[in-house]
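Provided herewith is a single structure, encoded as structure tokens, for subsequent inquiry.
Every protein chain but one is kept in place in this view of the complex.
A, B, C and D label the chains in the order they appear, each numbered from 1.
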Amino acid sequence: MPSGALLFQSVILGLLLGGLYALLAAGLTLYFGIMRVVMIAHSAFLILAAYLAWWSHSRLGVDPLLSMVVTVPLFFGCGVLLQRLLLARLRPVTLTMMSVLLTFAIAVVIEGLLGYVFTGTQRRIQLGYGSASFGLFGARIAVVKLIAFGLAAVALAALYLLMKKTTFGWALRATIQHRDAARLVGIETDRVAGYGFGIGLATAAVGGTALALDTTIYPSLHWHWIGPLMAIIVVGGLGSVPGAAMAAMVLGLMQSLLQIPLGTTWAQTIFYLALFATLAFRPQGFFGGRLAQRF
Amino acid sequence: MTEVRSLATANLTKAFGGVVALDGATVTFRHGQVNALIGPNGSGKTTFFNCVTGMIRPDSGQTTYRGQDITRRAPHAIVRAGIGRTFQLCRVFPRMSALDNVLAAVRPAGLVGQLRGARARVEVDRAWGWLTRLGIEHLADVEARTMSWGQQKLLELAGVLMSDPETVLLDEPAGGVNPALLDRIGTLVRELNAEGRTFVIVEHNMDLVMSVSDHIVVFDRGRPIAEGPPSLIRTDERVLGAYLGV
Amino acid sequence: MASEIELVDVQAGYGRAAPVLRGLTVSVPAGTIVCLVGPNGAGKSTVLKVASGLLKPRTGRILVGGVDVTGQGPQRMLASGVAHVLQGHSVFREMTVAENVLLGGYTLKDKALVAERTAFVKELFPVVAQRWGSLAGLLSGGQQKQVEFARSLMVNPKVVLLDEPSMGLDPKATSTVFEQVVRMRDAGTAVLLVEQNARRALENADLGCVLDLGRVHISGPAGQLLADPQLGELYLGGRPAEPPVSPKR
Amino acid sequence: SGDGGGSNTADDPIVIGISLPLTGDFSEPGKGVQRGYEAWAKITNDKGGLLGRKVELKILDDQSNADRVVADYEQLIGSDQVDLVVGPFSTRLVVPAARVAEEYGMLFVEPAGAAKEVFEQGFKNLFYAAPAVANDHYNHLADYLLALPPDQRPKTAAYAAMDDPFAQGTAYGLKEKLAAGGIRTVVDEVYPPNTTDFGSIAAKIAASRADLVVGGSQYQDGVNLIVALQQLQYQPKLAAFSTAPTNPEFAAAIGNKTEGILAPTGYTQKAPYPSNKEFVEKYTAQFGTPPEEDEANAYTTGQVVAAAVTAVGCAEQGACQQKLVDWVRSNTVETVVGPLSWDATGKPKGAHMIQQWVGGEIQIVLPADAKEADLIYPKPAW
């Protein structure tokens, strides 16, 4: 029987981990629920951002958090270009299908280039405060994990407000749902779709930086993230940012707690069990689910 | 005239959240007749079709077809029982040719039937016949997605007729169809009816409804408010108030 | 009378296929309703798409208020005062009725005007007010059409292109739509109307134009076209249904 | 060799085919192995080659992929007609690669198939060119701990091992011996190779307050686990991790909090064996840094093959290979890791040394006859 202290520590670790999952899933939710694009390359961009953070820290001596000043706009730009130059060329009828393959290709290209430039070596940012922590009722909270959590929270809130409260959010959703009609009400659909994608990638930049603070990175790491993230957005309800956040927190927590009795490997299956349970009982997702149609 | 009950519902109810789309609808359509189902926008006509064909589950109530309860059957099973339908927002198979669209409506039976060639001579000829009768045979090799709205509408109709249903539910067959062609569709309905097919037509085009139907059911707020032959409906107070709006 | 919008000798088509419009000229003066009729697949919707910039013509010119705007996209066209209501269903299905209607005023900067227009369309189409907060994709077919028309009423364009606005509408709503079309005309808007409800449309229109094979077949005052028996049989319908082939059992 | 096998003249180089994980999961050690092989080829050629012929390496990348490694050796042997082959890195790749070599009847000396599974396949041509297999890496440490007076002896131990035959082999080799000696196992975790978040595993270990923590690690997982343990301020009496602490970048990677960490090693640059001095010198001259264990293992592999070729006097496909195999099986070879000989399964018969981080430097502490410093137990706080 695990001790109370271990349980409490695991809860804390789970919540911190969940926060990171939430941020990473949020971008996916954006492309996926709102733009109908299955963005396999999201986690590859995540790793790319993490590499840039690592690189600026170890080669330029810049604090990884500062690297976001460059990576966030850079990724936004990449996203716009990606959408305008590549995804926009796909036929709307087969968008979902083909976007899987196209973004898969992008993921592989990124992985290959990362491997080429940075080699396959596992990397880890060596921060002065890397192993620093403080106590909370007997549990320890690592400073880096808390920073990552904070980044996630801020980015998520910003994303939510942007989608729900601004005309841009409306224009984006309108663009995806009926492109011609959106053009006819005066929306610059090309630009809007590009920006939408850019914002998604910008969340990857933030997420990647947060990720780099406390884990090892290597070029093929993105495969490791795809599964849990995909599961999270389905459980949360495709297209729902708050849903994804909730699902991420809950699953992160469960993973952390299940690790005590089951060990690392089996604990990961919780994501897939939750995925199948969702599909079986509530295909529209457990937390979001405003969508009218199944995809 | 025969008085055989064809399609009948009892107390069919369906609510979407707060919106009650069907409110205890009890309707009977007679076999061998052309029936019309009319009513204002949002009165539940399409929902009625959806419930009857199994596309959505009613909250309560019953559907019977020729005495059999079909309420909880899967849509394809209901088609097999003899009820075919078209959609209001017309639906065709976009990347299939018009001919294949029509051929896809053939319902094979048994394992051997399933594995038989899809382009058997008999069926191709039949499909061709339907395309011709609806005036779109020149589009036989054209992918459906490149057709105009009205052409798709006609193609959908051809598909349903190909599946050879005993009872045909048409949801706004006239929407977007050229009036000259509409006359031909009216004629077609009467011809098919003469062969013994039952029709239930949802339509806002009163000329078509009045000229083609034997029996009209008027819906308002999810339940019938009047029914009878065209002559009666044309003058019914409630219908005038709720629907025709004069 | 100067034309508000003019398509001159337009050729247009989709992809690599043969042209759909083959040298077509249409013009709509301000304060006039021009009604386009023709068989299915004649190219009526294509004319409107070319006029609103959704489809670029292969050759020919488009003039709005006398200015050549050939090749401009829909956003620019809207800015020049051309609005287009699509055929079929083009509501934003996963957005609320409110969001749909308000997006109709996407280009408006004036908050007060938006509010005023919103109130107007809510009154015109009760369903818009009743279902303000529900997802548009969940409305019935006719209700969606109404929302769509309401959306197009949020702006006050110089040219309106309407592609079968009455399709799927019940008689009441159809009347409302035709009333609005006439009101627009009376307010000086140029209306290019495509209708399969051809007789009713021609009754309300000033000019009529029969399209066949991607060309203008006949054009003239609406009343004159209505009176032509040959046109009636070929394009406008209205013959009584043929008697049933065999007697009914 | 341009003209395909068979008609070798004395001037033709001896081509040695190798597939290595230059990309993918094992790319880092894979490159170390590559450097080791290259150093061996250069040093050999500088001395006039083998049998008077130059040595030429043909290296393919297997992307750390088992399918690829098989295709590579297939290509090297079947299509490129190399004269000799030597092994790739890591047990996972060694096993399928060895099967190809076996079925083509080639001698297969390998630098990195340390797990016991390698020797359970019934291979007759395989030889592991290092002192000991994974399960025996900690033998000296186990002896030391069990020899401590009962009151000083650790009571509890926590194990965490990567799900990898080699990594688990090291940790479980020690676990078996300690458990038999009465040291209770309080945590026994296995994590998949791609694990990057060690928070929960560390939490479990920290909560158990085990006296002794043993990590069956390759490299980065060891670093991550140590940092996670440090974040939780867990202070064991003894901490041992396989391979990671011997890596030159290890100290920086964990923020220099290395005090007292133990690791087994099969190689040390200071080893007194005659060929080692030459190796360290020339290697350092060639690459700028002294060689590590992976490089040394590859070099050792080269030495074993060279000894066999020189003794038998041939190096080509065909009957020659069996003679080479027979020679290796029945002889002892002097290498940079000491004299090596093998049992019937190709298992080496030596043992590993134990190193410990003392005062910011890693030093050999066991066995007593090779030690550079004394083992510090309990270890200072990290």
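In this section, contacts are C-beta pairs under 8 Å (C-beta built on N, C-alpha and C of every residue); 3 or more make two chains touch, one makes a residue touch a chain.
Convention: contacts and distances are computed from a predicted model.
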| item | value |
| --- | --- |
| Choices "Alkylation response protein AidB-like acyl-CoA dehydrogenase", "Oxaloacetate decarboxylase beta chain", "Phosphoribosylformylglycinamidine synthase subunit PurS" or "Branched-chain amino acid ABC transporter permease" - which one is the UniProt name of the chain not shown | "Branched-chain amino acid ABC transporter permease" |
| In the full complex, displayed partners of the excluded chain | A, B, C, D |
| Contact residue for the chain not shown (choose from D:Leu51, D:Val70 or D:Leu146) | D:Val70 |
| Sole residue of C:Ala17, C:Val67 or C:Ala112 that reaches the chain not shown, by the stated touch rule | C:Ala17 |
| Contact partner of the left-out chain, one of A:Leu7, A:Leu90 or A:Ala132 | A:Leu90 |
| Contact residue for the chain not shown (choose from B:Met147, B:Val200 or B:Val218) | B:Met147 |
| Contacts of chain A with the absent chain, listed as residue ranges | 32, 36, 38, 86, 89-91, 94, 96-98, 100-102, 104-109, 111-116, 120, 219, 223, 226-227, 230-231, 233-234, 238, 263, 265-266, 268-269, 271-272, 275-276, 279-280, 283, 294-295 |
| Touch list for chain B against the chain that is not drawn | 53, 55, 74-77, 79-80, 84-85, 87, 91-96, 99-100, 103-108, 113-119, 122, 124-126, 128-130, 132-133, 137-142, 146-147, 159-161, 163-164, 180, 191-192, 195 |
| Hidden partner chain, residues of chain C it touches | 16-20, 39, 41, 43, 212-214, 217, 230, 233-235, 245 |
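Just so it is clear, only the chains that are shown with their structure count from here on.
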| item | value |
| --- | --- |
| Most central chain, judged by mean C-alpha position against the global CA mean | A |
| Centre-to-centre distance between chain C and chain A (centres being mean Cα positions), rounded to whole Å | 44 |
| Approximate Å spacing (C-alpha centroids) for the pair chain C, chain D | 77 |
| Chain B and chain C, separation of their C-alpha mean positions in angstrom | 27 |
| Chain A: positions in contact with at least two other chains | none |
| Two or more partner chains touched - positions in chain B | none |
| Complete list of chain pairs which touch one another | A-B, A-C, A-D, B-C |
| Complex contacts: residues of chain B adjacent to chain A | 94-95, 145 |
| Chain C residues touching chain A - in the complex, by the definition given at the top | 52, 54, 73-75, 78-79, 83-86, 90-95, 99, 102-104, 106-107, 135, 137-138, 151 |
| For the chain B and chain C complex, residues of the former touching the latter | 1-2, 16-17, 19, 32, 39-43, 45-47, 88-89, 139, 146-151, 153-154, 172, 174-183, 186-187, 190-191, 193-194, 196, 204-207, 211-212, 243-245 |
